[in-house]
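Quick one: the structure is below, and I'll ask about it shortly.
Removed: one protein chain of the complex. Kept in place: all other protein chains.
Up next is chain A:
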């Protein structure tokens, strides 16, 4: 009897653990797949759903927020998707959000991805239809890839020709690769270029230094560019220069008139400067004057020794000697 009781207890524990595993599994599954969460229904219409099935996941910003509830044909050949979306994320999905079909990996299950939406639009409500964006069609991708393949074949063919010519030393690049002298020249050019770049760097550095100095406050060029009062002063100076130039021009004109008059032999200066006859007469007059002065000096010397003038000269001489002592 005791053994039967023990057996019953063990069976009870055994069944309890089994049922506990089942319940834990159901609860975990329900919690993870949000089966016990309140949800709303959203819809989207696609031309082609590419194998999407009921139960596939709905993602929003990379987070699973629901599952595909039902797939119905719509219109002529379109497909309407009914989605169960968790109530608690509804406030983040806006009415202008878009739905597209994607996959959760390279070869993963199909999913519906909800994205976009602006805060300007209100949150979605139960039964709303989202704008759908058709995903990339695999066939179209393959067609494009085929064109790319053909292009690639052509490119590799061209590349083959090019490399063979290069290997044979044809063309400038081929010669550069195979001719050792050309290579040396190239090396020298590159060296020069290197030096030139060093020099240009240095020059740029000096220019930078120079412009830095130019930009320093108190510098004339800096003031020219930055000081607004100086500009007006310069303007005034330029005006003064302009006035001076005008005056100079006027003066030059007057001088020109004067020189014109000097060149004219009809006036006294012009005759003095330009008339040779007058010059001869003046010369002869001056010679006569010189001769007269000489004779006068001789007369005066003679007077010095002549009475009564000699006494006057002697008194003058004595006075001068006194002053000198």
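The working rule: a contact is a pair of C-beta atoms (placed from the backbone, for glycine too) under 8 Å apart; a residue touches a chain by one contact, two chains touch by 3 or more; residues count from 1.
Here, contacts and distances are computed from a predicted model.
Peer 1: Unshown chain, UniProt name, "NADH-quinone oxidoreductase subunit D", "Predicted Zn-dependent peptidase", "Phospholipid/cholesterol/gamma-HCH transport system permease protein" or "Cytochrome c oxidase subunit 1"?
Peer 2: "Phospholipid/cholesterol/gamma-HCH transport system permease protein"
Peer 1: Quick one: say which of A:17, A:183 or A:319 touches the chain that got left out.
Peer 2: That would be A:17, which touches the missing chain.
Peer 1: Footprint of the hidden chain on chain A, which residues?
Peer 2: Interface with the chain not displayed, on the chain A side: 4, 7-8, 10-11, 14-15, 17-19, 21-22, 25-26, 28-30, 32-33, 35, 55, 107.
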